[in-house]
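Here's the structure, in structure tokens; my notes come after.
Missing here: one protein chain of the complex. Every other protein chain is in place.
On to chain A.
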Amino acid sequence: MSNRRTFAVLGVSETNSIFLVKQIAKTNPVLLFDHDTIILNSVYSQILLEHPNANAEMMICPTNASWEADTIILSNIAATNGNLIEKIRSVATGKIVLFLENKKNTKTSGNAAEKLQHLFPFSKVVQSFESGDSSNDSFFLNGNDKEAVRTILALFTSIGLKANIL
């Protein structure tokens, strides 16, 4: 199929999300959503400033962004927003839902990815979190669907990030 996969990034205000979305936008279309429109505008402007040819777009609706996307990326805040999850659940069926867990700040328990998989029973949830070393480009990946985890590993590697499967 078309190799240019579209990514919906829901919640772009966190460091992990901003870092990742900038890398992905270099090569793939990205649809950005955040409840905070000032931050959304700021991240969008940063992306275009750093990568003038990036195919990035601000979205006003998380459902439409997720519906159009092949892969949905949820920031830590977005993943704990029940209202947002309810809005995107039906259009996430069969898609990879990448959960960017911020271990340093999260108050969620260790099985957050499992909880998310429970909320998206027909999606392929992959959890990503920083490996803990000083750089912010090294991640661990985890998930029940091995193929989905390998797909995200390939994505991370292709955009210059270091990642290991747990």
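Everything that follows uses one rule, which is that a contact is a pair of C-beta atoms (placed from the backbone, for glycine too) under 8 Å apart; a residue touches a chain by one contact, two chains touch by 3 or more; residues count from 1.
Going forward, contacts and distances are computed from a predicted model.
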{"item": "Chain left out of the displayed complex - its UniProt protein name, from \"PP2C family protein-serine/threonine phosphatase\", \"Cytochrome c oxidase subunit 1\", \"Crp/Fnr family transcriptional regulator\" or \"FtsX-like permease family protein\"", "value": "\"Crp/Fnr family transcriptional regulator\""}
{"item": "Contacting the left-out chain in the complete assembly, out of A:T93, A:N111 or A:N144", "value": "A:T93"}
{"item": "Hidden-chain contact residue, picked from the options A:E68, A:E114 or A:D137", "value": "A:E68"}
{"item": "On chain A, residues whose C-beta touches the chain left out of the figure", "value": "1-3, 64, 67-68, 70, 90-91, 93-95, 121-122"}
